[in-house]
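Input: one structure, supplied below.
For this view, one protein chain was removed and the others were kept in their places.
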Amino acid sequence: MAEEKQPLTRDQMAAILAQNMGYGWIVNLGIGIPTNVSNFLTPDQEIVLHSENGVIGYGRLAGEGEEDPDIVNASATQPVTLNPGAAIVHHADSFAVIRRGMIDVTCLGAYQVAPDGSFANWKTTNEPWNNLGGIGGAMDLASCAKQIYLAMEHTTRDGEPRLLEKCTLPVTAPSGVTLVVTNLAVVAVRDGKFILEQHAPGYTAEEIQAVTGAPLEVSPDFRRVAV
Amino acid sequence: MAEEKQPLTRDQMAAILAQNMGYGWIVNLGIGIPTNVSNFLTPDQEIVLHSENGVIGYGRLAGEGEEDPDIVNASATQPVTLNPGAAIVHHADSFAVIRRGMIDVTCLGAYQVAPDGSFANWKTTNEPWNNLGGIGGAMDLASCAKQIYLAMEHTTRDGEPRLLEKCTLPVTAPSGVTLVVTNLAVVAVRDGKFILEQHAPGYTAEEIQAVTGAPLEVSPDFRRVAV
Amino acid sequence: MDEAVADFQDNSSLMIPGFGPGQPTNLLAALWRTKATGLTTISNGVGFESADPDQKGLGDLVMAGRVKKVIAAFTASTRPSRTGTAEALVANGTLEAELVPQGTLAERIRSGGAGIPAFYTPAGVGTETATGKEHRDFNGRTYVMETALFADYAFIRAHKADTAGNLVFRRAARNFNPIMAMAAKNVIVEVEQPIVEAGEIDPDQVHVPGIYVTTLVRIPVGGVLHINRTTGMAIRQTA
Partner (left out) sequence: MDEAVADFQDNSSLMIPGFGPGQPTNLLAALWRTKATGLTTISNGVGFESADPDQKGLGDLVMAGRVKKVIAAFTASTRPSRTGTAEALVANGTLEAELVPQGTLAERIRSGGAGIPAFYTPAGVGTETATGKEHRDFNGRTYVMETALFADYAFIRAHKADTAGNLVFRRAARNFNPIMAMAAKNVIVEVEQPIVEAGEIDPDQVHVPGIYVTTLVRIPVGGVLHINRTTGMAIRQTA
């Protein structure tokens, strides 16, 4: 009998992102679901977390009583802990790390993503360029990180697909996304294609395809998420 | 009766440079005679000495037993002392100070100087550009400091003038020199002219003009140096 | 604090650091109390209005019409559900905005402080933010040219300072502070701890050399030391 349908929680999505990180990587976590990734990394992964604000080597979110008002992640508000060996640099030196290409992966939230690896996360309309938007460090990160992982809802509130043939919103970067974790699926982005790797409990490939705006190639290794 | 002729010593030249610095100035001292200026500044001048190597706020040359192998001036070998309130920055940040235009005066040695404020101090021949020379930080300083003071011998060893109508050696900067202190004279450089301000003990304006390769306008205030 | 900003000129440009921590909250509240207007501001975001008179900041100045132009990495909310402070004003043309990727913003400020008039960056290539900018290839990759930022004023929040003006920041409160302190003509600093004598800070540990600093003021008792990010309440200087 089929498993009960259970979309992934934000924490489960963060845990999947954490599973997809290699030993010793330097990782930048954007605002939203990605900031929770710091709670799911294991010490043996030896990940170094980098934040736009110049904190290099932070750890999990600070627990009650552990908060230091001067130690926050890229959200600028969530208190985090520092790992032994942490270092602080100023904002220009922080983006020097990014532009030099030292970030192995940046995890970002997104509104839309396409099979060419482009994605959109900074502007909610496609009105002509009007200098309104919230870019933050996403463009620098998306232009320079070795890989981009996205964490996003599979559809809009109205049920419209966010995985599209082509982004309809202004892009944050024209390429670079390699992995998309949604509440329904884990999708690799490779060779101009979406490859459906994993599904949330109870969802079939067909059901996921039905709410996706571009073809999904089902991986030979298609499986249930392990979280 | 005329005073005995007494060319200025290197220390006297350094002392004259020190006399020409305003309250609170940020000053860079080049290799050679200028490095000795740090010994002639008075505490009430509140001068901040900046060195290319990123030492901001150093003091006089270190005395015997005071030397710290890690604290040197722009010569890279002369040990100096640090004043209270000193700060250290790296080489790029040190030249950020220079390029931003924060240096009130840079004191440099030179081979030649001309009334247009140009000077030469990095190459001893006028062969075509061959990537041989010793520039150090002089070009950055000369391009960006508010004023350039030079300390130099009035003539070459062979008695040829070094104050010329036009530099014959490749220039370090095409303009910017405002004061030249030689072993014979103090010469202001203003409005495209050399203005003879002071003389070493025993030297007349005529005698100084005779070893100078460009016209000297004698200042109404022409006087003996006060060192 | 009021004295420190008393001479602030109308129509000035102002750098405002902070990314969560590291905001010059007390200087901004003092500026709010002046009549200064016509500002051009350079900051990471525009922020929101505050009901607390001691937390009046850029969001309040913008909404009061005292800001002519904002240069920032966030000029609108990223959440469709929540309209950003400046958004309506920009949309109706009463506020000029220049939206800049955050790393480009940081590097433009650093360049302003370093006497570099322009540089090339890969950030934003292929996006709307590169619209109208000069593109150029180096070693087979495309970059856009960006120009330096330099301001009349920077308001800075330091943790420690000495009488020579040397500054030390604490943890993530450093963020834009050092580079903004290097990129403004008048650098006014609010300091969390008592200002110590020159010589008491190790020269190797100085984050901003004192030569950049114009005015130092310790945050007075009752002044805002931190903001509780959950409640929005001010945590105040007690001694």
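In this document, chain identifiers A, B and C correspond to the written order of the chains, with residue numbering beginning at 1 in each.
Criterion: contacts are C-beta pairs under 8 Å (C-beta built on N, C-alpha and C of every residue); 3 or more make two chains touch, one makes a residue touch a chain.
Quantities reported herein were computed from a predicted structural model and do not represent experimental measurements.
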Contact set of the excluded chain (shown chains only): A, B, C
Residue of C:Phe19, C:Trp32, C:Phe74 or C:Tyr143 in touch with the missing chain, whole complex considered: C:Tyr143
Which residue of C:Ala114, C:Ala130 or C:Ala234 touches the chain not shown here: C:Ala114
Touching the absent chain when the full complex is considered, from B:Pro34, B:Gly59 or B:Gly137: B:Gly137
Sole residue of B:Phe40, B:Trp122 or B:Tyr149 that reaches the chain not shown, by the stated touch rule: B:Trp122
Of C:Gly22, C:Gly59, C:Pro101 or C:Pro122, the residue in touch with the unshown chain: C:Pro122
Where the unshown chain meets subunit B, residue by residue: 31, 51-55, 68-72, 75-79, 82, 88-92, 94-95, 98-99, 121-124, 129-141, 143-144, 170-175
Residue ranges of subunit C at the interface with the undisplayed chain: 107, 111, 114-122, 136, 138-139, 141, 143, 147, 168-171, 174, 203-205, 207
For subunit A, residues in touch with the removed chain: 26, 48, 50, 56-57, 82-89, 92-93, 95-102, 144
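We adopt the following convention: only the chains that are shown with their structure count from here on.
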Most central chain, judged by mean C-alpha position against the global CA mean: C
Length of the line joining the C-alpha centres of subunit B and subunit C, rounded to whole Å: 38
Gap in Å, rounded to a whole number, between the CA centres of subunit B and subunit A: 57
Separation of subunit A from subunit C, taking each centre as the mean of its C-alpha atoms, in whole Å: 28
Residue numbers of subunit A (touch at least two other chains): none
Residue numbers of subunit C (touch at least two other chains): none
